[in-house]
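Have a look at the structure that comes next, please.
Taken from a larger complex, these chains appear in their original positions, while the remainder are omitted.
Going in written order, the chains are labelled A and B, and every chain counts its residues from 1.
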Amino acid sequence: MDFTSFFNNTGIAHLEWGNLVMILVGVVFIFLAVTKDYEPLLLVPIGFGIIVGNIPPIAGMPLGVYSEGSVLSYLYFGVTKGIYPPLIFLGIGAMTDFSTMLSNPKLILLGAAAQIGVFLTFLGSLYLGFSLKQAGAIGIIGGADGPTAIFLASMIAPELLGPIAIAAYSYMALVPVIQPPVMYLLTTKEERRIRMKPPRKVSRKERIIFPIVAFLICTLIAPGAITLLGMLFFGNLLKESTVTDRLANSARNALIDIVTILLGFTVGASTQAQTFLTPQSILIFILGALSFVVATAGGVIFAKIMNLFLKEKINPLIGAAGVSAVPDSARVVQAVGQKEDPGNFLLMHAMAPNVAGVIGSAIAAGVLWSVLGKF
Amino acid sequence: MNFSFDHMGVANLFAGDFNAVTFSIIGMLLVFVGLTIISLYIVCLPWLLKRLGKRQARPTEAVDKVAEQQNIDQEKEILMAIATAFYLDQNFPEENQKITWKSHGDVESPWLISGRVQGMAQRTHVTRRVFPHR
């Protein structure tokens, strides 16, 4: 029992440069969340998780998310088995109002168009040499949907779960930075000034029936989306039926909060530098950024194509909201639109492709899973 | 698992039996099909509801009315509570008077003496809608 062996039991003895880099990344995440207000509910748990995951553990002690029997490994179980994402979707469903979508159904197509980011990134990843499953999981980052990305990655490419999750959530937080340049590049000043008619009022009956029918439509086409969309629309039914309000309330408060804490923290803690800082991870980050750009462009361009056929023109900016990243990309649309014309309120309109994008990327994930899962 | 750039190439998109480009196009189509059907359904729904409306309308409306009535009750109660509080304070400025008014959501009410899960049907959502503190 001497001081040397004691020192070997401390964390400092095993600290590597990579760990320091990652700890710094965690601090930056928290800093951005606190000072810039970039998605604090994601960045604070992930950021602190990164710090925790990069304290070098002592060999033989079950501490990290990857060491069997550790507490963090039990909490990480909900990530590796894809349990947390559907529960988050349950809470999201219980706080989502599909009214704007119901009142302007053609805007839904914008949420489909943005999924081009998913499939192009899939092809790009394949090209770079990733396996089919890995490429599918990387592609879904373009869905701009953290829970969907984690769910698909845990099912078909668990070895890439860490970087994919971090990339998905980072870019979702960075939507206000990534999207505007693409939006300016692809639209003219006139297009950005287009005003749209206020959405109509949607009846309670329509809102109750919607989650049931939408669930049937989506999952009869892509059964792989059963878990995610089942929970999303279930949560929404709990909310809209009004007779189960107390369940909806717990789903969108206690349940989603607890799951968000555990998911963010353990995903963060899964980024131990020793396994995380690889060329592969860096490639995934680059591909992720590209997929966000492609998805944004896909939504905007499709809106312009639609305008060729529509009498009442839609503002192509709202195509950018099709990536989902709810409600941030809708807010970005509002901000960019208002810069051209302070009296233009695009937010409500942007919510329609925004929530449609969530459904769209869940369908895309279902398709990827059902086909690639077999390889 | 180990990634390297050695495997880069267009051939990857057509490796084995699997044509990744065709797959991507079909995948993209499926996304569009799904959301287009939803879109069409939404367009048709108001028309459908009108047809079905004659039979189902009444019970649903009844529920709506109950809910509305509950809302009104609730709001009357809040009004009364605030008014009572103010009145008491204005007129009896001593310290100990108690404000007691009926609370629908009260856990102690006989309807909530429920020893069963159904007992949870305590309709607290009305309360919550008014004071969404959570």
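Quick note on the criterion: contacts are C-beta pairs under 8 Å (C-beta built on N, C-alpha and C of every residue); 3 or more make two chains touch, one makes a residue touch a chain.
Bear in mind the structure is a predicted one, so any value in this text is a computation, not a measurement.
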Point to revise | Stoichiometric formula of the complex, labels as displayed | key: A x3, B x3
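Following the convention adopted for this analysis, only the chains that are shown with their structure count from here on.
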Check your understanding: Counting in whole Å, what is the centre-to-centre distance of chain A and chain B, each centre being its mean C-alpha position?
Key -> 22
Practice item. Mind listing the chain A positions that touch chain B in their complex? Key: 101-102, 105-106, 108-109, 111-112, 115-116, 119-120, 122-123, 126-130, 132, 135, 159, 203-206, 209-210, 213-214, 217-218, 221-222, 242-243, 245-246, 248-249, 253, 278-280, 283, 356, 359-360, 363-364, 367-368, 371, 375
Study note, to complete from the structure: chain B residues touching chain A in their complex are 1, 3-10, 12-13, 15, 18, 20-21, 23-25, 27-28, 30-43, 45-46, 49, 60, 63-64, 67, 120, 122-125, 128-129, 134
